[in-house]
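Accompanying notes for the structure given below.
This part shows chain A:
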Amino acid sequence: MADETTQPPEAAKPSPSPAAAAHKPAPKKVEATDASAHPWVESIRSAVPDSVVSAKEFAKQVTVVVHRNRIAEVAHHLKDAEDFRYCVDVTAVDWRDRQPRFDVVYHFYSFSKNDRIRVKCAVADGEEVPSISEVFLAANWPERETWDMFGIRFAGHPDLRRILTWDGFHGHPLRKDFPVEGIDTGAAIYPEEWPEGGGPAPGDPNRKVVS
Partner candidate 1 sequence: MSDDRPLTEAEKAQAAKAAEDLKAAALAAAESVPVSVHPPTLFEVQEMELNFGPQHPSTHGVLRLVIRVDGERILETKPDVGYLHRGTEKLFETETYPMGIPHTDRLDYVAAATNNHAYCLTIEKLLGVEIPRRAQLIRIILDELQRLSSHLVWLGTSGIDLGAVTPFWYAFREREQILDFFEEYCGARLTLNCMRIGGLPFDLTPGWVERLIEFVDDLPSRIDDYEQLLTENRIWKKRTVGVGVISGEECIEWGVTGPVLRGSGVEWDLRRAQPYECYEELDFAIPTRVNGDTYDRYIVRVQEMRQSARIIKQCIDRLEPGEIRGKVPRVIKPPVEETYASIESPKGELGFYCVSNGTNRPYRMHVRPPSFINLQALPRLAKGHLVSDLVALIGTIDIVLGEVDR
Partner candidate 2 sequence: MKVLTPTVLTYVKVVLLVAVVPAIIGFIIVLAERRLMGFMQVRLGPNRVGPKGLLQGVADLVKLVTKEDITPARAERAVYFLAPVLSVIPALTALAVIPFGPAIRIGKVKTPLWVTDVNIGLLFLLAITSIGVYGIILGGWASNNKYSLLGGLRSAAQLVSYEVPMGLALVSVLLMTRSLSMVEIVQRQERLHLWFVFPGLLAFFLYFVSGVAETNRNPFDLPEAESELVSGFNTEYSGIKFAFFFLGEYAAMIVISCVAVTVFLGGWLPPFPHVAAFKFLGVIPPFGWFLIKTGLFLFCYIWFRSTFPRYRFDQLMALGWKWMIPIALANIVIVALAILATPGRSNGLFVLSYVFGALFILMFLLAKLRQKLTRRERLAAVPASASETS
C-alpha cells in the first residue's frame, strides 16, 4: 500500500487555450496525508493502548490501521466514546502477495460528527478476527459475507456460515486465487459424480487460477 500517487497519462494542466477547455477544470490531484495527529486517532490511541498502527487521510476520509486483536475494543471505544454508532459496512481486501494477506475493513459513521471513519486491520490467512457483531448488530451479515467471500473467520460470531454462496460450496470466491470463471465445486452441484463433500483437489488442472 505505497503512498505514492501515480500520474494519469494525460496530466491535465489548466490550459490557456480558448473557450472549450476553460469550461472543464482539471481533476485536482488529491493527496493523502498522514493523520496520526487526528483527534479521533489520538482518542483511539489513548483509550486502547497498542492498537493503532498507522493512520491516513485521503479525500477527507480518515483511515486508521489497528492491530487485529484490538479491533473489538477499538470498535467499542468508537461506539461509546466517539459516537460512531452506525456500522456502515464490514468487508475485506485480499492483498495476495503481501504478508499478512488480508485487510479487514470497517466503516463507521457518526451522526453527531456527520462523518465516517475507516478502520482496517491486517489478518493473515488462517488467523481469526474478533467479531464486532455483539457491539454492532449491523455487522452480523457483513461479517458472514466476509467469511464466505474471503475465508476470514470471526471469533465470537453467533452464526458464522455461508450467506451468499450455497451449502456445500468449497472455496472463497473473492480471493485472488479463485478464478473468475468459477470452479467445479464438486459434490455440491454434481452429487452423482463426487462423493459426499468431495470435489476437485486444489492441484487439479480443472481449477483455473487468475494471474
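Convention: a residue touches a chain if its C-beta (ideal position, glycine included) is under 8 Å from a C-beta of that chain, and two chains touch if they have at least 3 such contacts; residues count from 1.
Here is how the candidates were picked: all candidates are chains of the complex that A comes from, given by their letters.
Predicted model, so just to flag it, every value in this text is computed and none were measured.
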In-complex contact partner of chain A, selected from candidates 1 or 2: 1
Candidate 1 contact footprint on chain A (complex, rising order): 1-6, 8-10, 12, 21, 23-30, 32, 58-59, 61, 63, 85-89, 91, 93-94, 105, 107, 111, 114, 116, 118, 136-142, 145, 149, 162-166, 173-174, 178, 180, 182, 210
